[in-house]
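Heads up, one of the protein chains got dropped from this complex, but the rest are sitting where they should.
Right after this comes chain A.
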Amino acid sequence: MLNLQPYADPKYFVILLLALAPLAIGLYFGKRFAWYEVIVSFAFIFLMFNGKKYHEGYAIIGFMIWQWLLVWGYTLYRKKANNTVVFYVVTLLAILPLFLVKLSAPTHWTHVATLLGFLGISYLTFRSVGMILETRDGSIKEFNPWLFLRFMLFMPTISSGPIDRYRRFIADVTSVPDRDKYLKMLEKAVWYFFLGFLYNFVISAYFFQSFVLPQVKSLAIESASVHGGLTWWLVPVMYASGLNLFFNFAGYSLFAVATSYVMGIEVPMNFNKPFLSKNLKEFWNRWHMTLSFWFRDYIFMRFVFLIMKKKWIKSRVTTSNLAYIFNMLVMGFWHGLHWYYIVYGLFHGVGLVINDAWLRYKKKHNVPHNKFTEALAIFITFNVVMVSFLIFDGFLDKLWFK
């Protein structure tokens, strides 16, 4: 049976672009074929879960019914009342499927993972929870089943983002870009597809994953068996796995953005030269941006807002430090319930706290600033990030505890 994993091989792109051609022609002539777009989206999602992945297909249907009822029910409720407890319960219920799937890894509940898990559950949960939070704020007032389905099941970004926002997406999907703008989007799409091929297939899959990484990793394991867990071979492992992470993921994001552009949807970009960041805060404004902005707007800012409004903590610095650690810890847990993801989150939380203290110090004192200090800042930030990616990679777990 035909099974198509998103952006996995050249064949996928040929089928995808053929399927999208009628849509592109329509957009060129100022028409958006909404039904066709939905059918293509559904067909590709179906093909993701066809064959031996059929149980994921059932899981996504169950998941969609669950989220549908929650978002719809909460919108109806919100018109009449606005109780905080109800809001928290609905939000937790929306996260519940994802939470159970994440929990099934360390507890070895394979039946839970089989029953509820599917590729893209994280990204669909972000979409749904975002809608619930905005409904709470009164920014989303109506539940439109048709637009809800189109937002949730928009195929290009289902497996790995970028994470779009409901109101932004709806504005795009209910209008047609004018011809000049659409042609510019197509032009960008072509460029992003080829850049994505270079990043994902050539640099990540070919150079790092099948060539560099297996070699340096086996050398590290070999050396660790003689000299103990902290071997110098961890340094090349660190750079190779960190760079691989970027090229692999940035490549996927480029594919997703390019595909969305062909469909006339301006999904936000996910990466903006992250390794040129001068500090850790800037890094999170350039790395996996739609995720970090999601966390910034829906977790960090809401957390700070709550603390400040209720006046629980007087000190501004303490508040922001707590919020950083909380925010990044949640992100760590979201990646998965493994020690290395949680340590990764904590590492970045503490890193942001230190970074903020430094920025405050710099503001007060006259710290020299020139081209050399900027280059030094970029160098330090890059290496701090690389250490965090080595933790994230999980290789240390294999090396030390397995």
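The rule is simple: contacts are C-beta pairs under 8 Å (C-beta built on N, C-alpha and C of every residue); 3 or more make two chains touch, one makes a residue touch a chain; residues count from 1.
To be clear about the criterion, contacts and distances are computed from a predicted model.
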Undisplayed chain, where the name is taken from the UniProt record, one of "ABC transporter ATP-binding protein", "AraC family transcriptional regulator", "D-alanyl carrier protein" or "Zn-ribbon domain-containing OB-fold protein": "D-alanyl carrier protein"
- request: Please pick, from A:G138, A:G228 or A:P368, the residue that touches the omitted chain in the full complex.
  value: A:G138
Field: Hidden-chain contact residue, picked from the options A:Q67, A:N200, A:S277 or A:S320
entry: A:S320
- line: Out of A:V304, A:M331, A:V384 or A:L399, only one touches the absent chain, namely A:V304
Statement: Interface residues of chain A toward the undisplayed chain are 133-134, 137-139, 281, 296-298, 300-302, 304-305, 308-309, 316, 319-320, 323
